[in-house]
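Here's a slice of the assembly, chains where they normally sit.
Going in written order, the chains are labelled A and B, and every chain counts its residues from 1.
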Amino acid sequence: MPNKSRFLRVPVEPFHVEPGLGADEVVTRMERISFQGRSLATARGIWEKMLSGDCTIFLGVAGALSAGGMRLIIAHLLERRYADCLVSTGANLYHDLHETRGRRHFVGSPRANDADLQADRIDRVYDTYASEQEFCENDDWIADFVLTLERRPYTSREFLYKLGEHLWNETGADGILTAAYRAQVPIFCPAIADSSIGMGVSQARHRDASAGHIDVIGDIIESANLVIRRPRTASVVLGGGTPKNFINQASVQAEYYDDRVGGHRYAVQIVTDVPHFGGASGSSLEEAQSWGKLASDAEQVTVHADVTIALPLLASALASSASEMLAARRPPHFDLSGPVMAVEGRPLPEARFEERTK
Amino acid sequence: MPNKSRFLRVPVEPFHVEPGLGADEVVTRMERISFQGRSLATARGIWEKMLSGDCTIFLGVAGALSAGGMRLIIAHLLERRYADCLVSTGANLYHDLHETRGRRHFVGSPRANDADLQADRIDRVYDTYASEQEFCENDDWIADFVLTLERRPYTSREFLYKLGEHLWNETGADGILTAAYRAQVPIFCPAIADSSIGMGVSQARHRDASAGHIDVIGDIIESANLVIRRPRTASVVLGGGTPKNFINQASVQAEYYDDRVGGHRYAVQIVTDVPHFGGASGSSLEEAQSWGKLASDAEQVTVHADVTIALPLLASALASSASEMLAARRPPHFDLSGPVMAVEGRPLPEARFEERTK
């Protein structure tokens, strides 16, 4: 006699292993297992809904993902418009620039002798090494570039667009900054002052006091206006940090000026932090609903996993399963060349929040 | 001019996404990224070395992996002899038995109202549900089986072999217990008293005071003798807990009686616990070397990940990449039908540790 409880509807299907399974099929077989494997499969499904759902998709990337080998996945996601707007830490952009300029990160050990590394001027990121000397050269390169710019404040969004353009012209190489430039995908870096990109900019200031002015308050306004202009949004967050909060803040700030904004319709986060210590990085997507960062009927999932495991699998699965949705998708068209960006040919307002005539 | 530091030898290769990637290739491309993605790829490589390395491979499984949809992966690993001996929590065997008997676990929500579930007699494991009524029927089924056995103490190893045999005869269905029975792979369950398997056994005792005697001290002796008989060992641990320690303990106990035993030659653990709280589940494999649980030159890796993400990917990759090694492998042959097991036709000693004539 079958159990009649309303709670017992969909049985768990044990994962069957076979030789030759594709990444796509591995994720499909995770849909009916449990715990974080199921959450990862759910994330794939929600991302596909974003792609079909006429949303502006924000992608947030924190941690040391570029140094960790994820930068070409992120570039791929921007190029093919799995996402329409990137919010990043400075570190991820800096390490991307480092490799786009032809330098490398190196396979290392988490149990290295750090005094020996310091003596050799090697900087360690967990199990990955880089040359401090090469990092200093990047800083100089950034400062040189900043000094070529007109002397006025730049939002991080405009600055990074121009940096991507310069980098593409100089290297013709793939990477996050160059892919975003070519795909006209805006990048916001609200905590740019807390990164080596900011350090490079500060060295331009050192050489010329009128150089290197980044207008991060302008970033708040532009990002909120992007939401006001296209109130259907979605959020994919890899790793928490300032990108997660900035994406949510844009939604909250936009709603203040336009009540048609109602929080993200879809949300995926892949995090290792947990909610119970109260920090924003680990905060749950349920909590985000109390703030209106997320619509109360949003489809959402949190995947508790290291991005360097979850993202290669997820992106590989999507590359197979989402190709038709991507082909059918009409992503928003941006023009990023000016001090404020234009959406479908119409510029966002500068220095003020767009107020809708309702 | 290339950087000359000895630390900068092997560059990180950013992961390239393409449509149609197989699980095998996803893991291969993780070998040169960083953080836990690289660790997972390293785990694949070390497991392949175990398969080629003439080792007795111990597999430990903790957590709620069977309820979580991993039981047929574990069965697959035993059937094809990716591992030669299983150490498990009782929960994983009990939930396996539940499904092998044709009952199911169900897809649920981690944010369910647990009072409602209690009222409906639904038991929750994070995001997975099961019927308490069906669990009670399992307990009765186990008690009935126990009462068919001759009245004498059984090691958990012998008891689980007979349980698997009975289950196979009754159901003919795939699962951990039945796969282990058919492949003559021993299962140890040192904490059987802390599980529903133990509860079922205790209900047999309730019906007949002379029934249901499990000799867990005998398990210590038999597992150590297995190591003494074949001193080259390897360890794959999914999730920590008692299986992790029991596998290591067998090695330490064996070395006490035979100094040719020198700790596991290879070790892989996939855990979510961390070392810094001092518990055995999260303890590092480096620490295990201080105890001699691991050879000091062992190849080892810890993957910090949920098993329900890491194992489907890892097992799918191995199914492709390890097939030739598996075909060439000559795993140890066990006979499990007696009170003590036989290795290559020669029984292990009973009630004493094997002492080698050196």
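Keep this in mind: a contact is a pair of C-beta atoms (placed from the backbone, for glycine too) under 8 Å apart; a residue touches a chain by one contact, two chains touch by 3 or more.
Since we're looking at a predicted model, the values are computed, not measured.
Chemist: When 2 copies appear, how many make the full set?
Modeler: This complex, considered in full, is made up of 4 identical copies.
Heads up, the rule we're going with is that only the chains that are shown with their structure count from here on.
Chemist: How many Å are there between the centre of chain A and the centre of chain B, using C-alpha atoms for each centre?
Modeler: Whole-Å distance between the two chain centres: 38.
Chemist: Could you please specify the touching residues of chain A with respect to chain B in the complex?
Modeler: 3, 5-24, 26, 29-30, 32-38, 40, 64, 67-73, 76, 99, 104-108, 111-112, 117, 120-122, 125-129, 131, 133-134, 286, 304-306, 308-310, 312-313, 315-316, 319-320, 323
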